[in-house]
Every structure is written in structure tokens, then in C-alpha cells.
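Yeah, one chain of the complex is gone here, protein chain that is, but the others are all in their spots.
Chain naming follows the written order as A and B, and within any one chain the residues start at number 1.
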Amino acid sequence: MSRKRTLAAAAVLLTGGLVLSACGGGGTTGSEAAGGANTVKIGFAGDLTGKNSGIVIPGRNGARLAIDEYDATNPPVKVELTEYDTQGDASQAVPVLTKAVTEDKIAGLIGPAFSGESKAADPILEQAKVPNISQSATNPGLATHGWKYWHRIVANDNDQGPAVADYLIRTRNAKTAFVINDDQEYSVGIADAAAKEFAAKGVQVSRDKVVKGASDFSSTVTKVKAAKPDLIFYGGYAAESGPLTKQLRDSGVTATFASGDGSTDQTYIDAAGASAAEGAILSCPCVIPIGAQTGRLKELADKYKAKFGSDPEIYFSEGYDAATLFINAVKAGNTTPEKINDYLASAPPLDGYSKTIKFKPNGEVEATDVFIYTSKAGKLAYLGKSTDVK
Amino acid sequence: MGGIDEKPRGDTAVTDRVNPRVGNLAARVRRSVSDASDVLWRRWEQAARWQRWLVYLMLIGLAIVAPSPVIGSFMSPFTDWPSLLFNPIGVYVLLALGLNVVVGYAGLLDLGYVAFFAIGAYTLAYFSTTYGWLFWPTLVVGVTLAAVSGVILGAPTLRLRGDYLAIVTLGFGEIVRITAVNTDEIGGARGITNIPHPPNLFGVQFLLDPLPYYYIILSLIILVIIFSIRLERSRVGRAWAAIREDEDAAELMGVPTFRFKLLAFATGALVGGMAGVVFAGKVIFIEPNNFPFILSATILAAVVLGGSGNIPGVILGAFLIAWLPERFRGLAEYRILFFGAVLVAVMALRPEGLLPSRRRRAELREGSGGMGRLGGEVGCASASSEVISAEARQ
Partner (left out) sequence: MVWNDVVAQFGPSTIGGLAFGSIYALIALGYTMVYGVLRLINFAHSEIFMIGTFAALFVLNLVDLSAPLSGLALVGMLLLLIVVAMAVSGGAAVLLEQVAYRPLRRHGASRLAALISAIGASIFLQELFALIVIPDVFHRPQQGGRLPVPGPRLVNRDVLFSIGNANVRTDQLIVIVAALIMMVLLNQLVNRSRIGRGIRATAQDPEAAVLMGVSIDGIVRLTFLLGGAMAGVAGVLYLMEFEVTNYFVGFALGIKAFTSAVLGGIGNLRGALLGGILLGLIENWGAIFFGSQWKDVIAFIVLVVVLLFRPTGILGESLQKARA
């Protein structure tokens, strides 16, 4: 052992540290330089790199599309979109969004995308008085806190669960239902709401729960087979609902399979397989511009495809509409968070791509439409509004 | 004391001489780093009492000014630094200090440590939202409940050895989480929202600003450090060391091993519960998914990475594990990939951890120390065969 070697080691460590800090420093100045005087910063928060990023990224793309279109018109005040990756995790959302409001000084936020992170991070936005519009957090409890800066532009699970239950009762003439959910917050909420509606309408309900990440659902399948229900409602995400559907069909269960927005996704159909998923009823409080739709939504879908090279997916139009709300606020001359929030409360209804948007005083959107989709020949297909479809 | 210090260093020298061909970069880095830390350690051992106290005070001073934006702009360009200092950094450090008692001192492998964190958090969340209990008394209750659950888990299982204990504790962690998911009384999968903040203390308000919470957790960390050091140097600490090094021998020498193992478990659980209560007091909302198995594994990684059994090491390990992924958010999704690779690399280069205690290091070299050596005698045998082949060549 010699002192020389020690020195060499210290030198290596120091150089490494400097290189790393230089990288970090470069990154910071880059993002700071972007914000000019005539720019309003709008944030987008959600799971951009985590397990559920597939249902958040389309919304981010929607927001980016709207903002890029606006900025391309060379307006006097531009809008800049800053992304905040929370990985859908409440403990990451808090520090990331604290920084967004204290240092980046965003004037508004699209998101947080999920309900769990919203519960933890929305109080920070509330305290900082930054208006936020979630495109996909559907937990009913979020509206009960008296938050003044919180908004969402989709119906909540207490609307969605019963809406799809009513649709099923109306169209399937069901007497018995089997309600299944996984162990996540969203899943329990929507499954409970649906089960309650079934019971209220005189449908006999049996239940079972599965575990997130499970792959063998044989015990649940056995229970369903023993109960012989007319229909099955699943609250949860595609990673479980897909394999569950396949295993149900493989064991000869033919009852209609229905699920909420966690499964309204091509991923569900792929994971279940086209034949097992065929005819499954999938609901969403969102409008996905796919297939049969025409007119404005088709135009929007084409723009999306041109820009991002793929078909638009879930919560894309909602992301676009949320960004449009902020853009309109800026257009009307509001550049501070307070003023933007006032604008959101008082503005005329926005004729958005997803729905006509007008907020209630508690931040919920007035139009609580739920839309029904199905799986047809291995593709997601649009059926219509839950109250209209036959 | 010097003897223990000399022996392992002698070992290094021998290996160096026997293996001149080990001139590859990894080995060189490994040796330089370990030599550098040896020099520092020796300085530290020889320093006068007042010098050490000066360093302690400086470290505490550094911790107090840590949330300043000057430090924050370098430490965390992507997120809010004071928030990070509380969670994950402060929380991880506190948890790692608690787990260190179990793993580092008593040599018991606990893979379900997150259960105690969850019990503490749920205690505050449940009693404050349902019965309106205040933060400080609930802290005491939460800590007690966690310690009691540590005893409940330990009593039947601590008679199991090493790896059996590991899988049973892992199971316990999962049982606590799954029970929370499926018990509607404590919110089920929806968790508990609107957990009240602590009441004002010395005129300081506890709202959403992370700073006051950071100082609470900092004081708790200092408290736990003092407590740990006192314990380690007491009769209890010596008993733990004996159990860790050779449980059978300790038992034969009249150490009531079961009782001391239970004590270690309860102490660790107590600290975990404490971290849980403080965590819940800050975050407003908790759900079962805040307490996954991977968090247990992460805290264990922090303890081992830093240097199991050595308090500065454990703190360093927890700090790095909490801080690195946040610091390198710029790498976006690749940061977890690198994190995994770094764990493998550090263990390969410095299996005894970044800052091991001398005693612990000596134990590891000997192959004793609770968990024993990788492969039992296999690692030893292959090392000796290497020596034989090297000698044959000379």
C-alpha cells in the first residue's frame, strides 16, 4: 500500500464527481434557459416511465400536440409544457411537484394522472394556489376535500361503475353478476360502485378478489364457474384482466366480461387474445378517437398519427382538451396561476374533443358521460355513450 | 484493539503478493479505495477526543444547513431538495439505522422490515383519523405497537436459523401488507386519506413545508444514533456480537441468545415504527402499496452497501440509495437499470460495504459474522486452491 495509490484513488473519485456534476449542471441551465418572459409554464405530471405509463403518455402527447399547435401560431404569449415524471408513485409525486411550484413556478398543471398520487400531491398544489386539471384521476373522493384549484375533466368511478352496470342490466337482461377486482385503490372503488348498482337493481352479486401481478387465476375461475353468473365485471388493469379473461374462456365460462377504463386498452385485448376478448364490454369516461368515429375526432386522430406515428390511445383527447383549457386561459390574457384558476371557474363551456367541459364549483366536470367500447376481431371498437347504445 | 486492525490488512498484503497478475482495473480500484478508507480510519482512531467531537458537531451542523438551496441546486436539480431530504433520504436513513440493529449488530437476516414501518404509519393514520389522537402521543403508541409486533413475530420464529428466518420475515412483511389491503376498517386498498399534521411545536407550524418534518426526523435520527452506540457498547451489544459471530459458542458461554435476538428484533421494529409514524404525519395519505417487499430489500441494500454494523456506513448507504436515483433523474427510465448495476458492482468491488467497521470487516474476513461467508467453506476452498496454484507457478 502506498500513499501514491491512495492519491490516485482520490483523484479518480474527484474527477468522476466533477464529470457527474458537470452533466447535472448542463441539464439545469438548459431547462432554465427555455423559459422566457413571454412564456407561461404549464406542467404535465404522471407516470411517464413506470408500469402504467402506457395510459399516461397518450395524454401527455395530446397536451403536447395542443400546445405545439398553439405555439406554432406565434402568439404574443407562448405556452411551454414541462414534464414531471412521478412514475405514478405518491412518494415521488410530492418532491417533484413541490419543485414544480416552488422553483419552476408553473402556472398550471395537467395531472396528476392517477388518484393515489393526486391524494398526496394535490394539497401541495392547493397550498401553492396552482390550478390543476387531471385527465384521468377518477377516484370519487378527490372532489370531497374542498380543494379550490383542483379540477378533472372525466367522470369519476361512482359515475362510471354504475353507468356500465346499468348498461349491462339494460342490454343483457342479467339476473346474476360476478364482480372481481384486484387489490389496487382504483380497482376496489370501481368494483364496489358497480356491485352496489347491480345489487340496487336486483341483480344477485357474488365477489372474489385477485392479487396484482398474479398469473394463475384458477381459484377465481373455479368460483365463477360454480356461481354460473350471467355477467362478470372486473375492476382493475389490463395486466390482470387480460389473462383472467383468457383463463375464464378456456374453462368454458361464456358469460359477458365487462371492465372499466383500467382495461379499456389494446393491451387488454392482446393479453386476453382476440377470441377470448371478443365481445367484452369495456367502459371509459373518456373518448378515444378510434375506428368508426368520424368528423372532428377523426381529424384529431390523424394529426396524432402524423405527429407521434401511432394510433391515439386512452386519455389522449382528454390531455388535448386539458391543454386547450390552459391555452384559452392564456389567450384571454391570464398568465398567473390565480387568474387562470378564476378563468377555469368562469369561462364559457369549452366544446372539447372529449366532451363539453364546464366545471362544477367542486372541480368536477358537469358532463359525466361514460362511453362503451368493445373488442371486435382483436381491435378496440367504439359503441357509444352508455345511455344510448343498444 | 490494534491487533484486529493489523490482521486483515496483513491479509490484503498477502493476497496482493500472491496474485501479481490481478492487475486489472477492477482489482486496482478495489484496493485503492479500501486503502484510502483504511488511512482515514486510522486517522480517525488516533484522533483526540475533542477532535472527534468537533467532527460530530460539524456533521450535525451540516445536516442542519443541508436543506439550503445552495446545496440543493447541486444535490437535486430535478426535484425539491427539502422534500427529498425528508422522504426518501431521512426516512431511509432512520429505517436503515433500525435495520442495522437487527442485521448489523445481531446478525439476523430480516427481509420483512417494511412491516414495522407500515405498522407505525397505520397507527398514526388510523388513530388520528378515527379517534382524533394527536401526533406526539400517537408516536409513542406507534413505536410501542411496532415493538410489540416485533416480539410477536420474533417469538415463534427466532429459533429458526439464518435463511429460514429470512423467508419467514419476508412472509411477515407480505402478510402485513395483504392484510392492510383486505381490511376495510383501515381503508383497504384505498388507504387512509386526510391524516392530520402534527400540532404546532415551539410556534412552528407543520403544514406542507417539508422543513419542519426534516428537523423532526433529523432529531430522531440523532437520538437513534446515540441510542445505537450506547447499546452496541453495552452488555447487550457484546451479547449481539457474540451471537453474530458464533451463536452456538455464545449459547454455550451462557448468553441467553433467544432473549437477546428478540431484543434486537424489538429494537429494530421500534425504530421502524417510529419512521412510519413520522412518515404518515407528513404525507397526508398512505396506502398499502407504500409498503412493498422491494422497500425491505432496498433498506437492507442500504445497510449492507454502507457497511453493516457501522453507523456512519449505514447512514452513507441509506443516503446514497435514496439520493442517487433522484439525482440522476436526467437518465429518466434508465436510472433504475443503473441502480441495479451499481449494487452488483459495489458488492463485487467492496463486499464489506463502503464504510465497514473494523471489527465487522475482520469478522467477514474470517468468515464468521452472522451470515457467514458466501458458500460456507466453498469460497474459502477456492481461495486456498488459488493460493496453491499461484505458489506452484512460482
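Definition applied: a contact is a pair of C-beta atoms (placed from the backbone, for glycine too) under 8 Å apart; a residue touches a chain by one contact, two chains touch by 3 or more.
If you're wondering where the values come from, they're calculated on a predicted model, not measured in any experiment.
Counted over the whole complex, the shown chains touched by the missing one are A, B. Of the candidate positions A:Thr144, A:Thr222, A:Thr356 or A:Thr387, contact with the hidden chain is made by A:Thr222. When the whole complex is considered, the residue among B:Leu40, B:Ile178, B:Ile229 or B:Leu324 that touches the unshown chain is B:Ile178.
One chain of the complex is left out; on subunit A, the residues touching it are 49-54, 57, 183, 208-211, 213-223, 225-226, 238-239, 242-243, 246-247, 250-251, 267, 270-271, 273, 310.
By the touch criterion stated above, the residues of subunit B touching the omitted chain are 26, 103, 109, 156-157, 159-161, 163-164, 166-168, 170-172, 174-175, 178-179, 181-182, 293, 297, 300-301, 304-305, 308, 333-334, 336-337, 339-344, 347-349, 351-353, 364-365, 367, 369-386.
Operating definition for what follows: only the chains that are shown with their structure count from here on.
With centres taken as mean Cα positions, subunit B sits 36 Å from subunit A. For subunit B in complex with subunit A, the touching residues are 9, 12-13, 29, 31-33, 35-36, 38-39, 73-74, 76-80, 82-84, 87-88, 178, 181-182, 188-191, 193-194, 207-208, 210, 283-285, 287-290, 326-327, 329-330, 332-333. Of all residues in subunit A, only 1, 5-6, 8-10, 12, 21, 23-25, 27-28, 49, 85, 90-92, 94-96, 98-99, 102-103, 116, 119-120, 123-124, 127, 139, 141, 145, 183-185, 187-189, 209, 211 touch subunit B in the complex they form.
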